[in-house]
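Part of the complex only, each chain left as placed.
Note that the chains take the letters A, B and C in the order they are written out, and that residue 1 is the start of every chain.
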Amino acid sequence: MSAVRGNVVVTNIARADSEVVDGLARLGVSTVHEAQARTHLLDPALRPIYVGARIAGTAVTVSVPPGDNWMIHVAVEQCAEGDVLVVAPTTPSQAGYFGDLLATSVQARGVRGLVIDGGCRDVADLTGMRFPVWSRHVCAFGCVKETLGSVNVGVVCAGQWIEPGDVVVADDDGVVVVPRGRARQVLEAALAREEREAGIRERYRAGELGLDMNDMRPKLAAKGLTYVEQEPQR
Amino acid sequence: MSAVRGNVVVTNIARADSEVVDGLARLGVSTVHEAQARTHLLDPALRPIYVGARIAGTAVTVSVPPGDNWMIHVAVEQCAEGDVLVVAPTTPSQAGYFGDLLATSVQARGVRGLVIDGGCRDVADLTGMRFPVWSRHVCAFGCVKETLGSVNVGVVCAGQWIEPGDVVVADDDGVVVVPRGRARQVLEAALAREEREAGIRERYRAGELGLDMNDMRPKLAAKGLTYVEQEPQR
Amino acid sequence: MSAVRGNVVVTNIARADSEVVDGLARLGVSTVHEAQARTHLLDPALRPIYVGARIAGTAVTVSVPPGDNWMIHVAVEQCAEGDVLVVAPTTPSQAGYFGDLLATSVQARGVRGLVIDGGCRDVADLTGMRFPVWSRHVCAFGCVKETLGSVNVGVVCAGQWIEPGDVVVADDDGVVVVPRGRARQVLEAALAREEREAGIRERYRAGELGLDMNDMRPKLAAKGLTYVEQEPQR
């Protein structure tokens, strides 16, 4: 779904700082998502086509009609080093919008991956190329090229509003979008969170309990939690 | 669902040319599917139990009652080198119709894999044996052996009509069926397509745009696509 | 869902024999499930986050409100060497209840894995730690810590009733629960089954047919199955 009227391609979009983008990539989806107050997570039904990828990049957005991938061809030209392609059909579709040819084309331009609320195909080839895709479906059913859409307009993709230039972070946990204007601030919050978690992890590994570390016992008791020993049974 | 009345096992089915079958295997599902005008693709909900398999073979079809795998045992005897077992319950069922014992039995006869619109189990063993399965479910819930079905009759499997002797192609992109009588013609169309795509891939890799290669710009403009520069924002 | 009233933590639960538990682990889900008359299989929608794990352990059960993982922190203290954490939200939720920090904490206590009728996250880290999880969702969306639940009460998890101390077996085929009081008896039945299957596998590998080994032909004929040769066609 696109909020812009008519069929347009917006060029020369503003992009987030590459240093911020790369910082977010390193931290990963779960940490970034927590750092922005548990918002902007895409529908977890989007899954990676292979495990182990972790990327962040600037969103180049594509609003496409169902079963029609013409606008992805249009979008290629708008892609630059460090981008992530974000494709949102205007109505649900499991068609395969994207395969190894389009991947070759965008990878040549430095695109880091694809996030699509639809289907992709040629997944064995894409895996071989190490071009990661997060999609709702894997489906060989191809697309027509008949109807216009738009490139680099705000879109709803898998339940979240994404504007061109926003930062998209994706890994085995899913996909999260960080609005461009907040990216640095989210990075800082995420780094702080990561540091804090490193300490916690160490203490957990040593056997310390979260109950004690977070002083939860009085709160639990106040809410009425009771401990009882199991009776001899069965 | 079977179109044949009564419970029958059809023997001595006609099979597609093995050379044609092997050619289709090499090309894979997405190319074959395009080469037959985007038809005959099975429901993408059928997924492989492990990644990286790519097979083609002659369909030996089995129509089974829900939760009953007796007819698969009957079908084993009808299988020959190069076949693919195609199992279709008469009504949806997630039961585990097939496991490592049946796989051992059909692999001994040269069967290349299983396509089932239901569940399979023992997937760790099947993976170890390199016996590929495309199924709707992975489910340990076993079957009874009480009610007849049919072997080598036309069936609807995952939304497509499959006749015994048709060619089944399956890989990480899904499963497609090629009617036996058209298999050679589809192979030729797919080979032509593959060759064409190889050239395109090379040009994409070199940075050429699909917009230019396919002369899309005038068509896009004629349909009203407009390019606008992003205004300074946020 | 928990059958116990009020919010309690039951301590010192009775556990199944570790030798029985380990025996069940070796046999795996499909064999164990058959050995207890095809009962107690959890909904196959619970899938492992990585392939190849096979565990069994004693259930420490946790009943949690939707989107709230406070009680998992409480449950950690109740875990011992050889346990499996079983988490059941009181109403469906795809939230990510469990990640690498909690995994570090329970792994330090000897817990073998997690079965959860909800979401988990940090799956790349969990895979790296070899801490297996069977979950309905992978989802980065985190939890709050506001509302009590219970630990070590009977719960319904993915459609099966599980009591603390029951044996949970999980592998690539799914998850099955064995009531503690029946664990030894089920192990024995499963071992007998395994032995029987080893012989069958050998004969299948040699090309013998199930039709003959099980003397199915007369029964099939009695039910009316007929064999017909395919006519020349198409």
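Methods note: a residue touches a chain if its C-beta (ideal position, glycine included) is under 8 Å from a C-beta of that chain, and two chains touch if they have at least 3 such contacts.
For clarity, every value in this text was computed on a predicted model and none was experimentally measured.
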3 identical chains shown; how many in the complete assembly? 6
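In the analysis below, only the chains that are shown with their structure count from here on.
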Using the touch rule from the top of the page, what residues of chain B touch 2 or more other chains? none
In their complex, what parts of chain B are in touch with chain C? 6-14, 50, 70, 73-74, 76-77, 94, 96, 99-102, 104-105, 108-109, 119, 121-124, 127, 137-142, 145, 147-148, 152, 164, 180-181
What part of chain C is in contact with chain B in the complex they form? 28-30, 33-34, 38, 41, 44, 47, 51-52, 54, 171-174, 176, 197, 200-201, 204-207, 209-211, 214, 216, 220, 223-230, 232-234
